[in-house]
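Read through the structure below, which is laid out as C-alpha coordinates, and then see the notes.
Entry: chain A
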Amino acid sequence: MIEIKNLHAKVDGKDILKGVDLTIRPGEVHAIMGPNGAGKSTLSYVLAGREGYEVTDGSVTYYGKDLLALEPEERAAEGVFLAFQYPVEIPGVANTTFLKTAINAMRKHRGEKELDAMQFLKILREKTKALGMSDDMLKRAVNVGFSGGEKKRNETLQMAILEPKFAILDETDSGLDIDALKIVAEGVNALRSPERSMLVITHYQRLLDYIVPDFVHVLAAGRIVKSGGKELALELEKNGYRDFGVDEAA
Partner candidate 1 sequence: MTTTGYSTRGADPTTAPAFLAPLDGQSTAVLPVVAELRAQGRARFAAVGLPTIKNEAWRYTNLRDLAKLAVTTASGDAPIDRLPTVRADGQNGPRLVFVDGRFRADLSTADGLPDGVLLTDFASACQNHSGLIAEHLGRLASAEDRPLVALNSADLTDGVVLRVATGVSVDAPIELVFVSVGRDGATTASHPRALIVLEAGARAVLVEHHVSQGDNATLSNHVAEITVGEGATLHHCKAQRENAASFHLSHIAASVAAGGCYDNFILTIGARLSRNEVVSALNGGDARTHVSGGYMVRGNQHADISTIIDHAQPNGTSREVYKGVIDDSARAAFQGKIIVRPHAQKTDGHQLNRALLLSDSAEIDAKPELEIHADDVKCSHGCTAGELDDAALFYLRARGIDKETARGLLIGAFLSDVLDEIAEAPIREAFQGFVAGWLEEQR
Partner candidate 2 sequence: MAAQPETIDQVRAVTEQKYKYGFTTDIESDVAPKGLNEDIVRFISAKKNEPEWLLEWRLRAFRVWQTMEEPQWAAVSFPPIDYQDAHYYAAPKQKVGPKSLDEVDPELLATYAKLGIPLREQEILAGVEGSEGKSPSIAVDAVFDSVSVATTFKAKLEEMGIIFCAISEAVQKHPDLVKKYLGSVVPYTDNFYATLNCAVFTDGSFVYIPKGVRCPMELSTYFRINQANTGQFERTLIIADAGSYVSYLEGCTAPQRDENQLHAAVVELVAMDDATIKYSTVQNWYPGNAEGVGGIYNFVTKRGACRGKNSKISWTQVETGSAITWKYPSCILQGDNSVGEFYSVAITNNRQQADTGTKMIHIGKNTRSTIVSKGISAGKAQQTYRGLVKILPKAEGARNHTQCDSLLIGDACGAHTVPYIESRNRSARIEHEATTAKISDDQLFYCRQRGISEEDAVSLIVNGFCKEVLKELPMEFAVEAQKLVGISLEGSVG
(Lines give C-alpha, C1' and ligand atoms only; values in the text may rest on other atoms or scores of the structure.)
Protein backbone atom coordinates (compact mmCIF):
# COMPACT_ATOMS: atom_id res chain seq x y z
CA MET A 1 0.00 0.00 0.00
CA ILE A 2 1.21 3.46 -0.92
CA GLU A 3 0.28 6.36 1.29
CA ILE A 4 1.12 9.87 0.18
CA LYS A 5 0.49 12.40 2.93
CA ASN A 6 0.62 16.18 2.72
CA LEU A 7 3.39 16.01 0.09
CA HIS A 8 5.07 19.32 -0.70
CA ALA A 9 7.84 19.64 -3.27
CA LYS A 10 9.93 22.35 -4.88
CA VAL A 11 11.61 22.49 -8.26
CA ASP A 12 14.16 25.22 -8.99
CA GLY A 13 13.03 26.98 -5.79
CA LYS A 14 9.39 27.03 -6.91
CA ASP A 15 6.68 25.30 -4.91
CA ILE A 16 4.98 22.81 -7.22
CA LEU A 17 3.32 20.27 -4.96
CA LYS A 18 1.42 21.90 -2.11
CA GLY A 19 0.05 19.09 -0.02
CA VAL A 20 -0.88 15.99 -2.00
CA ASP A 21 -2.76 13.23 -0.17
CA LEU A 22 -3.34 9.91 -1.88
CA THR A 23 -3.68 6.29 -0.84
CA ILE A 24 -3.33 3.46 -3.31
CA ARG A 25 -4.04 -0.13 -2.34
CA PRO A 26 -2.72 -3.22 -4.10
CA GLY A 27 -4.50 -3.95 -7.35
CA GLU A 28 -5.98 -0.46 -7.68
CA VAL A 29 -5.54 1.74 -10.71
CA HIS A 30 -5.65 5.44 -9.95
CA ALA A 31 -5.66 8.13 -12.58
CA ILE A 32 -4.37 11.60 -11.98
CA MET A 33 -5.66 14.20 -14.35
CA GLY A 34 -4.98 17.84 -14.41
CA PRO A 35 -4.13 20.86 -16.48
CA ASN A 36 -0.63 21.70 -17.67
CA GLY A 37 1.59 22.86 -14.87
CA ALA A 38 -0.55 21.28 -12.16
CA GLY A 39 2.43 19.24 -10.93
CA LYS A 40 1.54 15.85 -12.49
CA SER A 41 5.03 15.08 -13.78
CA THR A 42 6.59 16.50 -10.62
CA LEU A 43 4.60 14.01 -8.59
CA SER A 44 5.90 11.13 -10.70
CA TYR A 45 9.51 12.32 -10.44
CA VAL A 46 9.24 12.85 -6.71
CA LEU A 47 7.94 9.32 -6.29
CA ALA A 48 10.76 7.93 -8.45
CA GLY A 49 13.41 10.01 -6.66
CA ARG A 50 14.76 12.30 -9.30
CA GLU A 51 17.43 14.79 -8.21
CA GLY A 52 16.38 18.42 -8.22
CA TYR A 53 12.90 17.60 -6.91
CA GLU A 54 13.08 18.70 -3.32
CA VAL A 55 10.50 17.41 -0.86
CA THR A 56 9.84 20.14 1.67
CA ASP A 57 7.08 18.52 3.69
CA GLY A 58 4.93 15.41 3.98
CA SER A 59 5.65 11.72 3.59
CA VAL A 60 5.33 8.76 1.27
CA THR A 61 4.96 5.40 2.93
CA TYR A 62 5.45 2.45 0.64
CA TYR A 63 4.54 -0.92 2.08
CA GLY A 64 5.62 0.35 5.47
CA LYS A 65 8.85 1.91 4.27
CA ASP A 66 9.79 5.55 3.97
CA LEU A 67 10.00 5.74 0.18
CA LEU A 68 11.54 9.20 0.17
CA ALA A 69 14.60 7.94 2.06
CA LEU A 70 15.55 5.54 -0.72
CA GLU A 71 17.86 6.08 -3.71
CA PRO A 72 16.16 5.89 -7.12
CA GLU A 73 17.59 2.42 -7.82
CA GLU A 74 16.47 1.19 -4.40
CA ARG A 75 12.94 2.37 -5.09
CA ALA A 76 13.08 0.54 -8.43
CA ALA A 77 14.25 -2.61 -6.70
CA GLU A 78 11.39 -2.25 -4.23
CA GLY A 79 9.03 -2.36 -7.17
CA VAL A 80 8.48 1.29 -8.14
CA PHE A 81 8.42 1.65 -11.90
CA LEU A 82 8.14 4.91 -13.80
CA ALA A 83 7.10 4.75 -17.44
CA PHE A 84 8.69 7.98 -18.68
CA GLN A 85 6.85 10.60 -20.65
CA TYR A 86 10.02 11.07 -22.70
CA PRO A 87 12.06 7.83 -22.60
CA VAL A 88 15.76 8.60 -22.79
CA GLU A 89 18.06 7.45 -25.59
CA ILE A 90 21.23 5.63 -24.58
CA PRO A 91 23.44 5.15 -27.65
CA GLY A 92 25.38 1.92 -28.00
CA VAL A 93 23.60 0.11 -25.18
CA ALA A 94 21.43 -2.66 -26.60
CA ASN A 95 17.92 -2.92 -25.19
CA THR A 96 18.62 -6.52 -24.17
CA THR A 97 21.78 -5.59 -22.29
CA PHE A 98 19.97 -2.79 -20.56
CA LEU A 99 17.08 -4.98 -19.46
CA LYS A 100 19.34 -7.78 -18.29
CA THR A 101 21.43 -5.34 -16.26
CA ALA A 102 18.31 -3.86 -14.73
CA ILE A 103 16.58 -7.12 -13.88
CA ASN A 104 19.69 -8.60 -12.34
CA ALA A 105 20.46 -5.46 -10.34
CA MET A 106 16.98 -5.67 -8.84
CA ARG A 107 17.19 -9.40 -8.20
CA LYS A 108 20.49 -8.87 -6.46
CA HIS A 109 19.00 -6.15 -4.32
CA ARG A 110 16.19 -8.49 -3.29
CA GLY A 111 18.65 -11.26 -2.51
CA GLU A 112 17.49 -13.35 -5.44
CA LYS A 113 19.74 -15.27 -7.77
CA GLU A 114 20.75 -13.36 -10.91
CA LEU A 115 19.43 -14.71 -14.18
CA ASP A 116 21.88 -16.20 -16.62
CA ALA A 117 21.74 -15.30 -20.29
CA MET A 118 19.54 -18.27 -21.22
CA GLN A 119 16.99 -17.75 -18.46
CA PHE A 120 16.81 -14.06 -19.25
CA LEU A 121 16.36 -14.60 -22.97
CA LYS A 122 13.55 -17.03 -22.33
CA ILE A 123 11.65 -14.49 -20.24
CA LEU A 124 12.43 -11.73 -22.69
CA ARG A 125 11.10 -13.73 -25.65
CA GLU A 126 7.89 -14.59 -23.86
CA LYS A 127 7.17 -11.01 -22.89
CA THR A 128 8.16 -9.61 -26.24
CA LYS A 129 5.90 -12.01 -28.00
CA ALA A 130 3.02 -11.24 -25.67
CA LEU A 131 3.40 -7.54 -26.46
CA GLY A 132 3.74 -8.15 -30.19
CA MET A 133 7.16 -6.51 -30.33
CA SER A 134 9.86 -7.40 -32.80
CA ASP A 135 13.20 -8.93 -31.85
CA ASP A 136 14.79 -6.21 -33.90
CA MET A 137 13.78 -3.61 -31.34
CA LEU A 138 15.58 -5.55 -28.64
CA LYS A 139 18.88 -5.53 -30.50
CA ARG A 140 18.75 -1.81 -31.10
CA ALA A 141 20.23 0.65 -28.65
CA VAL A 142 17.86 1.80 -25.89
CA ASN A 143 15.27 4.08 -27.48
CA VAL A 144 17.75 5.29 -30.13
CA GLY A 145 15.93 5.99 -33.35
CA PHE A 146 12.67 4.64 -31.93
CA SER A 147 9.42 6.22 -33.03
CA GLY A 148 7.17 7.69 -30.34
CA GLY A 149 5.05 4.56 -30.33
CA GLU A 150 8.08 2.27 -30.17
CA LYS A 151 9.44 4.16 -27.21
CA LYS A 152 6.21 3.81 -25.28
CA ARG A 153 5.94 0.14 -26.20
CA ASN A 154 9.48 -0.31 -24.99
CA GLU A 155 8.48 1.22 -21.65
CA THR A 156 5.63 -1.26 -21.45
CA LEU A 157 7.98 -4.13 -22.22
CA GLN A 158 10.31 -3.01 -19.47
CA MET A 159 7.37 -2.91 -17.10
CA ALA A 160 6.36 -6.42 -18.12
CA ILE A 161 9.83 -7.74 -17.48
CA LEU A 162 10.62 -5.87 -14.28
CA GLU A 163 7.20 -6.77 -12.81
CA PRO A 164 6.79 -3.78 -10.49
CA LYS A 165 4.45 -3.59 -7.52
CA PHE A 166 3.71 0.04 -8.25
CA ALA A 167 3.79 1.42 -11.78
CA ILE A 168 3.57 5.12 -12.57
CA LEU A 169 2.60 5.86 -16.14
CA ASP A 170 3.56 9.46 -16.90
CA GLU A 171 1.60 10.83 -19.88
CA THR A 172 1.91 7.49 -21.60
CA ASP A 173 -0.52 8.71 -24.27
CA SER A 174 1.50 11.76 -25.28
CA GLY A 175 2.72 11.65 -28.83
CA LEU A 176 0.78 8.50 -29.72
CA ASP A 177 -1.77 8.05 -32.47
CA ILE A 178 -4.88 6.06 -31.67
CA ASP A 179 -3.51 2.73 -32.95
CA ALA A 180 -0.29 3.02 -30.99
CA LEU A 181 -2.28 4.06 -27.95
CA LYS A 182 -4.44 0.95 -28.19
CA ILE A 183 -1.42 -1.33 -28.39
CA VAL A 184 0.26 0.28 -25.40
CA ALA A 185 -2.95 0.23 -23.38
CA GLU A 186 -3.47 -3.46 -24.15
CA GLY A 187 0.04 -4.11 -22.86
CA VAL A 188 -0.66 -2.18 -19.70
CA ASN A 189 -4.03 -3.88 -19.14
CA ALA A 190 -2.39 -7.28 -19.49
CA LEU A 191 -0.19 -6.29 -16.56
CA ARG A 192 -3.04 -5.41 -14.25
CA SER A 193 -3.15 -7.79 -11.33
CA PRO A 194 -4.46 -7.89 -7.75
CA GLU A 195 -0.94 -7.28 -6.40
CA ARG A 196 0.02 -4.44 -8.71
CA SER A 197 -0.99 -0.82 -8.18
CA MET A 198 -0.89 1.73 -10.93
CA LEU A 199 -0.88 5.49 -11.08
CA VAL A 200 -1.85 6.72 -14.52
CA ILE A 201 -1.00 10.34 -15.15
CA THR A 202 -2.68 11.98 -18.09
CA HIS A 203 -3.95 15.23 -19.41
CA TYR A 204 -6.65 13.74 -21.59
CA GLN A 205 -9.48 11.42 -20.89
CA ARG A 206 -8.94 9.30 -24.01
CA LEU A 207 -6.25 7.11 -22.42
CA LEU A 208 -8.76 6.22 -19.70
CA ASP A 209 -11.09 4.77 -22.32
CA TYR A 210 -8.50 2.07 -22.75
CA ILE A 211 -6.96 1.85 -19.29
CA VAL A 212 -10.04 2.09 -17.15
CA PRO A 213 -9.18 3.36 -13.66
CA ASP A 214 -10.78 2.52 -10.35
CA PHE A 215 -10.36 6.08 -9.11
CA VAL A 216 -9.79 9.42 -10.76
CA HIS A 217 -8.21 12.43 -9.05
CA VAL A 218 -7.89 15.96 -10.27
CA LEU A 219 -4.58 17.63 -9.54
CA ALA A 220 -4.64 21.40 -9.81
CA ALA A 221 -2.12 23.92 -8.53
CA GLY A 222 -0.22 21.27 -6.57
CA ARG A 223 -3.16 19.70 -4.74
CA ILE A 224 -5.73 17.02 -5.34
CA VAL A 225 -8.88 19.06 -5.61
CA LYS A 226 -11.36 16.38 -6.47
CA SER A 227 -11.56 12.61 -6.37
CA GLY A 228 -14.12 10.20 -7.73
CA GLY A 229 -14.77 7.13 -9.82
CA LYS A 230 -14.04 6.70 -13.53
CA GLU A 231 -17.07 8.85 -14.37
CA LEU A 232 -15.14 11.89 -13.12
CA ALA A 233 -12.90 11.61 -16.16
CA LEU A 234 -15.89 11.91 -18.47
CA GLU A 235 -17.10 14.91 -16.58
CA LEU A 236 -13.74 16.55 -17.02
CA GLU A 237 -13.79 15.74 -20.70
CA LYS A 238 -17.06 17.64 -20.98
CA ASN A 239 -16.35 20.61 -18.73
CA GLY A 240 -12.58 20.92 -18.84
CA TYR A 241 -10.67 22.07 -15.83
CA ARG A 242 -12.52 25.36 -15.52
CA ASP A 243 -14.37 24.23 -12.43
CA PHE A 244 -11.00 24.05 -10.73
CA GLY A 245 -10.06 27.60 -11.42
CA VAL A 246 -8.03 26.82 -14.52
CA ASP A 247 -8.82 28.16 -17.92
CA GLU A 248 -7.42 25.67 -20.43
CA ALA A 249 -7.54 28.15 -23.24
CA ALA A 250 -5.13 30.41 -21.38
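Some notes on this structure:
Note that in this section a residue touches a chain if its C-beta (ideal position, glycine included) is under 8 Å from a C-beta of that chain, and two chains touch if they have at least 3 such contacts; residues count from 1.
The candidates came about this way: all candidates are chains of the complex that A comes from, given by their letters.
Just so it is clear, the model here is predicted, and its values are computed rather than measured.
Here chain A touches just one chain among 1 or 2 in this complex, the one numbered 2.
Every residue of chain A that touches candidate 2 in the complex is listed here, in rising order: 48-51, 71-73, 75-77, 81-82, 84, 87-93, 97-98, 101-103, 105-106, 109, 141-142, 158, 162.
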